[in-house]
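Note that one protein chain is taken out, while the other chains of the complex remain in position.
Showing chain A:
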């Protein structure tokens, strides 16, 4: 472990709120992750959080949902605080004679619970995982789609002010259940938001997950997702289709840690679009623990102005994970000289019968296509815009739900403005 470094006043404040575990030890010796942390070297969180931030007050803004989902239950977190679902009476959750939270049966087969506490801080966390562990200390909000049910859920995270807050959401999709889960980050002002979603997909379940983060030029956002995909049962596999649309922040990190426990299929796609001095970091860490795991990942991004896009993708194929099929591709478009893309695809493979492929490119708009379109009369800006939409379209095409796809396309198209 590296020698202790002088902590910032903000780090001291955070540390005072953390129980004495590995997490505290990590924070004490290294501070928040940043430039000097291998997995955060292109996303200097420590540098972005130099000033002390007080816990956020009540959310006081109005926001219009960037995306809607027909027939969905809408749940809201305001500055990290879960809002009681409308028109449902809570039931107390009692543990050893004490009330520890409230639970709401929102609909048949959809249960939402708010706990007063988070979970005890975990041991054995590694450097770089501090933010996820910090968020896990927050009061837990749990969402359960019970076995066999089908539900659509929109989880809006609304944030404002200049303080700090976070959330700790646990979603289970029960055996044979189907869930569409849209998670938004709608941030105004300049808060530091530390979100966490833990998602457990039980056998035979199917989940379409969309993460939509609109632009927030002065905010700092870390969203850690921890996903577990159960193994196949009765010949039916778990299927996850995840798509992240990220439009940038002062610093934004969308991190996905996914484990294939056995035969299961995942798409871990993302699309980012950045201008000015916005930043977005798409990091994923996919572990193949059992046999026959399939991940197909397509990430594309566009960086204009002086923005920075970061992609870090890792596949870890463990010894027993035979017949793993893993594809990773990241392609970026640089629209200006000042824009930057940093990409690190990584494969770590301990099984011998696996198929792993990865590709990574970064380049400018095709000058040949651009000239051709202009020769046909399309003004330069419009030609560029058509080519940019076409570039992002390859990712959006993979979204099956047409209504969602169209909303994502519109957000992507307008992303730069």
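Heads up, the rule we're going with is that contacts are C-beta pairs under 8 Å (C-beta built on N, C-alpha and C of every residue); 3 or more make two chains touch, one makes a residue touch a chain; residues count from 1.
Following the convention adopted for this analysis, contacts and distances are computed from a predicted model.
Within the choices "Pyruvate ferredoxin oxidoreductase", "Fe-S cluster assembly ATPase SufC", "Alkylation response protein AidB-like acyl-CoA dehydrogenase" or "Glycerol kinase", the name that UniProt assigns to the complex's undisplayed chain is "Fe-S cluster assembly ATPase SufC". The chain omitted from view is touched by exactly one of A:10, A:272, A:391 or A:412, namely A:391. Summary of contacts with the chain left out: across A:88, A:369 or A:410, the touching residue is A:369. The set of chain A residues touching the chain not shown comprises 366-369, 371-380, 382-383, 386-387, 389-391, 393-394.
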